[in-house]
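What follows is a structure written as C-alpha cells; I'll ask about it next.
Of the protein chains in this complex, all but one are displayed in their positions.
Coming up: chain A.
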C-alpha cells in the first residue's frame, strides 16, 4: 500500500481508533500499537501514536496514570473519560457517515 496515502488516512482516523480500543479496556501505548497491527491496520510507529495519545489527554478525552507492571517497566495507562465516550460516539458515527458513500463509490469504480 502507498505508505504516504496510508499515513494521510491514519491521521484522519487514528484518534477515533484509539478511543474505540480504549472503550474496551484501559491500555498503554505499545499495547495499543500491537492491537491496531493485529486488527490489520498495520504497524503504527510510536512517533505517530504518542502525539495522538497526548493530544487526547490534553483535551480531556482520556486520563493517564503510571502503573508498575507485574513484570517489566512501569507503563503509562490511558483510560477513556466521559467526554472521551461522547467524542467516540460522535466522531465514530461521523466517520461511518463519511466512509459509507466513499465505499459505495470506490466499490463501483473497482468493480467496473
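Remarks
Just so we're on the same page, a contact is a pair of C-beta atoms (placed from the backbone, for glycine too) under 8 Å apart; a residue touches a chain by one contact, two chains touch by 3 or more; residues count from 1.
As a working rule, contacts and distances are computed from a predicted model.
The subunit not displayed here is recorded in UniProt as "ABC transporter", chosen from "NAD(P)/FAD-dependent oxidoreductase", "ABC transporter", "Spermidine/putrescine import ATP-binding protein PotA" or "Branched-chain amino acid transport system permease protein". From the options A:6, A:25 or A:76, the residue with contact to the unseen chain in the full assembly is A:76. Counting the whole complex, the residues of chain A in touch with the unshown chain are 28-30, 33, 45-47, 50-52, 54-55, 58, 66, 72-76.
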